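In what follows, a structure is listed as structure tokens, so that the remarks can point back to it.
Apart from one protein chain that is not included, each protein chain of the complex appears where it belongs.
The block that comes next holds subunit A.
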């Protein structure tokens, strides 16, 4: 909890520390997250990977309550395995997103988690879905978590349609770096996952290799 005397703050929502982002490019998606898990003022895990696989070419980015988000991801992972055996081929990204949305919506009072689902499938290529509070919407890119508020302006200004894979990775790293500097609940290392038709590549970027800006 925020300690000390201070102005009375209106609590609308409980936000927990994270910055997550997913961007679509022609042929795949890039997902990124920070690695800090905080309980109040303490950092309980400084190297948590918040990018969780749902299937070979479908990942989700976790934000909100760590327990709720992880459980949702595990449940959907299982449901997707069953589904993909039933249909005999790899599942669609929108199927994965729909399964996440179903849980989010049905248990919206009890759960406090937002998962961004992103991946590649044969039908529509790279796709990013946001599932906040039980809505399901496909977007060119999505950001989430407490750190995302500080970078809304930056992503609005910098996102361009038709970026290449490398430009998307750089865009994700820049966004994460800026958010992690300003948000006390985001930090640590940056995790990056790039998914395309051929492979799923996971990378860890240490703080010293993150892009630096004016006041750093």
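The criterion applied here is as follows: contacts are C-beta pairs under 8 Å (C-beta built on N, C-alpha and C of every residue); 3 or more make two chains touch, one makes a residue touch a chain; residues count from 1.
Everything below uses one rule, namely that contacts and distances are computed from a predicted model.
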From "Epithelial membrane protein 1", "AP-1 complex subunit gamma", "proteasome endopeptidase complex" or "glutathione transferase", the hidden chain's UniProt protein name: "proteasome endopeptidase complex"
Among A:179, A:192 or A:205, the residue in touch with the chain that has been omitted: A:179
Option touching the unshown chain, where A:38, A:131 or A:194 are the choices: A:38
Interface residues of subunit A (partner: the chain not displayed): 1-2, 7-18, 37-40, 44, 62-66, 69, 112, 139-140, 146, 149-161, 174-175, 178-179, 181-182, 185, 213-216
